[in-house]
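Pasting a structure below so you can have a look.
With one protein chain held back, the other chains of the complex are shown just where they sit.
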Amino acid sequence: MEQAPSPAQEQPGAAVPHLPEPPRLTNMLNPLAEPMLPEPYRVLKRIRETGDTFTLTLAPVQGEQGFHFAPGQFNMLYVFGVGEVPISISGDPDRPEKLVHTVRAVGAVSRAICGLEKGDVLGVRGPFGTPWPVAKAPGQDVLVIAGGLGLAPLRPAVYHLLARRAEYGNLELIYGARTPEDMVYRRELERWRGRFDFRVHVTVDTALGDWLGNVGVVPNLISRARFDPVQTMALICGPGVMMRFTVQELLNRGLKMENIYLSMERNMKCGLGLCGHCQLGPFFVCKDGPVFPYDRLRDWFLMREV
Amino acid sequence: METLEPVLAAHPFLQGLDPRHLKVIGECASRVDFKAGQFLFRGQEEATQFFLINQGQVALEIFSARRGPIIIQSLREGDAVGWLWFPKPYHWHYDARAISLSRATALDVKGLMQRCEQDHLLGYEMMKRYAHLLAVQFRVTILQLVDIYGK
Partner (left out) sequence: MLAAAINIGDEMVLEPQVLQQMLEALSSQGYQPVGPVLRQGSLVYDRLSSLKDLPRGWGDLQEGGAFRLKRREDGAYFGFGVGQQSWKQFLYPPRQRLWQARQEGSGLQILPPAEDEPPFAFIGVHPCDLQAIAVQDRVFLEGPFVDPHYRARREKAFILAVNCGHACGTGFCVSMGTGPQATRGFDLSLTEVLTDREHYFVAAIGTERGRELISRLSLKKAGVAEREAAVQVVARAARQLGRTLDTTEIKALLYRNYENPRWDQVAARCLTCGNCALVCPTCFCHTIEDSSDLTGEQAERWRRWDVCYTVDFSYLHGGSVRATPRSRYRQWLTHKLATWMDQFGVLGCVGCGRCITWCPVAIDITEEVRAIRESELTAAPAAKE
């Protein structure tokens, strides 16, 4: 049976129907139902970080298997009957026996998570998403640049790097927050500052008179960091404006776009790349991200309302 | 008289200046030390000096009746603060308080402006640096204003 060929048929990627007997399914790597079903986890510990931010330590209700993840990945956390939200994993990837999440109460579900107490149970699905490329860091200088709650998805990367410190050149952390009261992981930051092999620069937007630290913005602290721009990997997470200015400053100083990594955020409902909500141009932030190299992300990052 | 030129030459704000110009600037320069807690200047005072911070940490702060002093920016070694090129003496908008023992080089604004007027090449070099300082300052300020960490 003939039909005049249309231009669409000649093109690569033109519509190619699949045989339905049975459908030729590929990538059936994951067990069918589990990525959609939350696993129950119990709250072991709850620490208040700031007025509206809490860190929860979780353990599985059943089993001792630990939670393996790569730094930069996230879970979907479910509160019974309330809803589910994506939250970065902020614990130590080398210590999977404890699952740690830092959550800020900004909506109904996150507020409910922050209200959970020791012994309460929530549902966990994951881990999802692309990780920080720490495996590519050996031999390079590494700049970890965090703004606000952006330190939470970066903390696992810091743990990983510190545990293998000798493999890297300069290792520096730049952390910006709104005020000293809005800083997370304060005690840990102080401990890190005490190390001789890890420079930590902290700044806040404003502070009251008794603050002895720096007041200013993250991009302006980059001039104080020591790094060889040609051999530096930068890992950045924070509010969009902060990331934009930070990237610009790093590029001004000679870093290569493919060595700058950002963690992006979008509305997520499924975490599986199926519901469409987290799209950023052609990318699904939940499965093509959240960590992206800047050279890949750049055109979409600079565009508005995509 | 002790020459300040090496100290001036080492400060990033004056980096790349011809030694001739450094000498001229040196004529308006003097060294100043501040103990922790001491003020470099206070709001409403005339801004008669331009400061190059050589060491230590200085907080720029604005006093609020309700909340006490609010720190809006930190200055450290390598930073500079001051108002130049105003037709009449300008005034500080905020206080500057040394957080720790700090050393600075203070340039007399009137004298500096006179010398820039006499030597336009010097004036141009200073203007370039001053413009850059203001631009960097502006970026800090707009980022702070935008309150990027807000909910």
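By letter and in written order, the chains are A and B; residue numbering begins at 1 in each of them.
Note that in this section contacts are C-beta pairs under 8 Å (C-beta built on N, C-alpha and C of every residue); 3 or more make two chains touch, one makes a residue touch a chain.
Since this is a predicted model, take the numbers as computed values, not measurements.
Participant: One chain is left out of this view; which of A:82, A:162, A:189 or A:208 touches it in the full complex?
Facilitator: The missing chain is touched by A:82.
Participant: Considering the whole complex, which of A:46, A:253 or A:287 touches the chain not shown?
Facilitator: A:287
Participant: Residues on chain A that touch the omitted chain in the whole complex?
Facilitator: 1-4, 6-9, 11, 13-23, 25-30, 32-33, 35-38, 40, 42, 61, 78, 80-84, 106-107, 119-123, 265-267, 269-270, 272-277, 279, 281-282, 284, 287, 303-306
As a working rule, only the chains that are shown with their structure count from here on.
Participant: Compute the distance, rounded to whole Å, between the mean C-alpha positions of chain A and chain B.
Facilitator: Distance between chain centres, rounded to whole Å: 39 Å.
Participant: Provide the residue numbers of chain B that touch chain A in the complex, in ascending order.
Facilitator: 57, 59-61, 67-74, 76, 97, 99-100, 136, 139-140, 143-144, 146-151
Participant: Over in the complex, which chain A residues touch chain B? Could you list them?
Facilitator: So the residues of chain A in touch with chain B come to 52, 106, 147-148, 176-178, 182, 203, 205-209, 211-217, 219-220, 224, 238-242, 245.
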